[in-house]
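One structure is given below, encoded as structure tokens.
For this depiction, one protein chain was excluded, whereas all remaining protein chains were kept in their positions.
A, B and C label the chains in the order they appear, each numbered from 1.
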Amino acid sequence: MSAKAPRVFFREAIARAIAEAMRADPRVIVLGQDVGAFGGAYREFEGLYAEFGGARVRDTPVAEAAIMGIGVGAAAAGYRTLVSITYMDFVMLALDPLVNYAAKLRFKTAGRLTAPVVLKTTAGARGQGVAHSQCLESWLMSVPGLTVVAPSNPADAYGLMRSALRADGPVVFVDHKRLYPIPGNAPASDVPVPFGQARIARPGTDITITAHSFMVQVALTAADALAKEGLSVEVVDLRSLAPLDIDTIAASVSRTGALLTVEEGQLTCGVGAEVAARLRERQGGLNVARVGAIAAPVSSNHVLEAAAIPDVERVAQGVRALLRARESGHPNSVCSGGGPGAV
Amino acid sequence: MSAKAPRVFFREAIARAIAEAMRADPRVIVLGQDVGAFGGAYREFEGLYAEFGGARVRDTPVAEAAIMGIGVGAAAAGYRTLVSITYMDFVMLALDPLVNYAAKLRFKTAGRLTAPVVLKTTAGARGQGVAHSQCLESWLMSVPGLTVVAPSNPADAYGLMRSALRADGPVVFVDHKRLYPIPGNAPASDVPVPFGQARIARPGTDITITAHSFMVQVALTAADALAKEGLSVEVVDLRSLAPLDIDTIAASVSRTGALLTVEEGQLTCGVGAEVAARLRERQGGLNVARVGAIAAPVSSNHVLEAAAIPDVERVAQGVRALLRARESGHPNSVCSGGGPGAV
Amino acid sequence: MNAIERLRTMMLIRAFERTLAARPDHGFQLLSAGEEAVAVGLCSALQPGDQLLTGGRSIGPALARGVDPKTVMAELLGKSAGVNRGKAGRGHLADPEHGFFGAHAVVGGNLSIAAGVALAQQLSGQPNIVCVLFGDGAAGSGALHETLNIAALWKLPLLFVCNNNQLSVSTPRRAALAPRRLADLAAPFGVPAQTVDGMDVVAVAEAIASAARGVRSGAGPAFVECESERFGPHSTTARETRDPETLERIRARCPILRLTGDLELAGAVSPASLATLEAEVEAMVAEAVAFAEAAPYPSPSEALADVG
Partner (left out) sequence: MNAIERLRTMMLIRAFERTLAARPDHGFQLLSAGEEAVAVGLCSALQPGDQLLTGGRSIGPALARGVDPKTVMAELLGKSAGVNRGKAGRGHLADPEHGFFGAHAVVGGNLSIAAGVALAQQLSGQPNIVCVLFGDGAAGSGALHETLNIAALWKLPLLFVCNNNQLSVSTPRRAALAPRRLADLAAPFGVPAQTVDGMDVVAVAEAIASAARGVRSGAGPAFVECESERFGPHSTTARETRDPETLERIRARCPILRLTGDLELAGAVSPASLATLEAEVEAMVAEAVAFAEAAPYPSPSEALADVG
């Protein structure tokens, strides 16, 4: 895209995708806390209420479980509901309708019913403390029947939201508090990003980093810094966690020979563990390491939050450590939690 | 243990552990649906109500969220509550108090409060269908602040329950529908099984299988069958998923050189992915494969249930395939979902 | 449904469940003997375009709603001729084309789903309503509160029907729920509510019909509590917790005997016509069994079909 392409913020890309979907399909409705005139906690629903009115853009009580269930039920009955749960931590309250009902509906009815609901929720830490910072993508990835996407920039946010609002079954759209203020090239209208396609966010030759959501931005910055040290880092933006585009990852790693997985959430049973496992089912002799949060809750305290989650420096250290290990003939992988003193 | 040791059923071992803990500590109480005079869905609470009465063994309404919260609150205020959620699928309803509150309480209060609550719940498939069959251990393993155990036999059920009812913080005790009728040697009274210690359930030299809960029984039967083919399988019963005893696994795999992880739940971001990742952070050049459920809900239909989850034959096939790959010099790992036509 | 149809449907449910339970190949089942008047009274007040959602104890409601007994039997026996190809099984069957949006075995789990279906009805401007049938056990779940509140706020065309059979597994309703009447739970939300004798199919049908009229008119949700009795244990494999005298007393209140007696008094049925009805339902059940038995089990490959 040319540098002169108009720029939009991440939150604007989301609002635009929803608005265009609502114009195209009268069956798209939005449910959530403060999504109406207020326009959403991050203004990512701004303009929708004014254009589409309160019947289609509905403020709800603080009742995540029921709102999810209502979104799922309306979807099963023919609508396309976008349910907003402001913080991913509170998706816990809504897992029963999402996982026990929606994700299994098509299966259990042998295709007679399906629930094309989109759950949009915001993950990640930005000073909001232990119960407003969690990244639970890996839980949802593991649920058969759910599609899970996690864009890192406005264009993908637009394109994946358009795909989500056309999908056949339930989709979880995960965004991130630190992405909202990020600008990017305006997405081309009406061009959805297909599920299951990763994107080479930056080409490189020495090592592959896989990341999603805000960590792609962190990885790109780390790659810039490492370039000054003469290291060429390829950054693969997963975009879609379920389905996972293992072909693109494998092709990248077969060129670079090393993989660093980066995620903001917990390493244990995390996205990186799965990416590494699937990759190794295809190719051997790899140098692999994981970077993620330390095994602790994330405090709102800025010192402790910074100590808990990966940042540019820790990603760069992870790259350096992994490449050192490769050079020294270390047989396999190195782990690096994002923590203080880690790596 | 001698073959003449008295035998008890898994469910009896649980009831006994709870009863002894309640005798030893008046602050131990039990909350859950039908745990009172009825004695629990699997009779695993039998006798408690008669001995300790309704104040300490409390039947509750069908309100998993509040019951978990009450158990957590009472624990934070000085009691040791055992909360029973009959089916692990419904732990979803209780994740907010468990994960957003209990798991973070000691951290966020800087040690001023802690919640020594035990959540006991039953995972796994046995003809009960899409919403009564799930294995969600990997979700809980990933939560900092939670201890997660999953015994495979009466003695460990006893010993881990005793440890759980003495622990400092929240513990999730996962059992399994197919384990309840299984007999085993009676555990020695008052001997707890420490957290974070795996157990060599069967020694062997050619390959290591890691498993937990009912899959240990499946792995042991598969090992018997494979022995007849001349294959010597070491079975490591993880027992404790968080903390994970990677030392014991690593020691085993350094002897056998190959690892097959077996779990009944989903492979994606599962227990096996984590075991493999941690192991490879220590040693390279391993042959690793995973066996788990196919990526689909589990129907109550016996044909479809059997097709969905690992059984003795699929575990045996997984072992054979992995050892074949090793012989043929396949560089690394092979995956085998438990599904029809898989492996 | 006229009185005879109601009687026949109640008899069909009883016979269907009895035959099913006697087989060795059903796994286990949640039966509704004693509760037939709730299912039949309720369904006799619904219209074709309406949708019914239920909890796990769903055989009676499905049959009363008009789902073909053949496809229900096949489903419960795990056959691919089942209404959901044998994949749903106990507690999950769904036949939306016949107004049975589905059972869901998570206690309380269908409440908010039903509100979503009602929202869809409301948005699409159709005159149909949605009915959600749930147990006394489900009344303890927070889902009821959240759903009642939103349904009242949004005036959803949703009829809450609580089949209060006095038990959740082994736990008596009085030990699990503080309210004097479960219908009282609707009052704070301004939702009209009534409690009716769930052993009297006529009373149930009238109460539901009048509540449904309000809902259909756009007045928003309504709530009907039906006080019934569960004649058997929680499931075919569960331990019975009540003593024989209690069970005898309870079973004496049989809704089928009651309607039969009333119709006999009114001269609307005779021993001969009853025998004919009996033969009719037995034939339907036999046909359902034959249909199910003739059908194959799904192939293992269907375990991966229709995911997502």
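Things worth noting here:
Please note the rule applied: contacts are C-beta pairs under 8 Å (C-beta built on N, C-alpha and C of every residue); 3 or more make two chains touch, one makes a residue touch a chain.
Note that the structure is a prediction, hence the values are computed from the model and not measured.
In the whole complex the chain that is left out makes contact with A, B, C.
Among B:66, B:200 or B:251, only B:66 touches the chain that is left out of the view.
Checked against the full complex, the one of C:22, C:178 or C:272 touching the unshown chain is C:178.
Across the entire complex, the residue among A:130, A:174 or A:258 in touch with the chain not shown is A:130.
Even with one chain removed from view, chain C keeps its contact list with that chain: residues 140-146, 148-149, 152-153, 175-180, 184-185, 187-191. Contact between chain B and the absent chain runs through residues 29, 55, 58, 60-61, 63, 65-79, 81, 96-97, 100-101, 103, 106-113, 144-147, 168-170. Mapped onto chain A, the footprint of the missing chain covers residues 33-34, 36-38, 41, 59-63, 65-66, 89-90, 127, 129-132, 294-297, 299-304, 306-308, 339-341.
Rule of thumb we're sticking to: only the chains that are shown with their structure count from here on.
Comparing the CA-atom centres of all chains against that of chain C, the greatest distance is found for A. Averaged C-alpha coordinates give centres for chain B and chain C that are 36 Å from one another.
With centres set at the average Cα position, the gap from chain A to chain C is 41 Å.
Chain C has residues 87-88, 92, 104, 106, 109, 142, 307 in contact with two or more other chains. The set of chain A residues that touch two or more partner chains comprises 65, 96, 100-101, 103, 107-108, 144-145.
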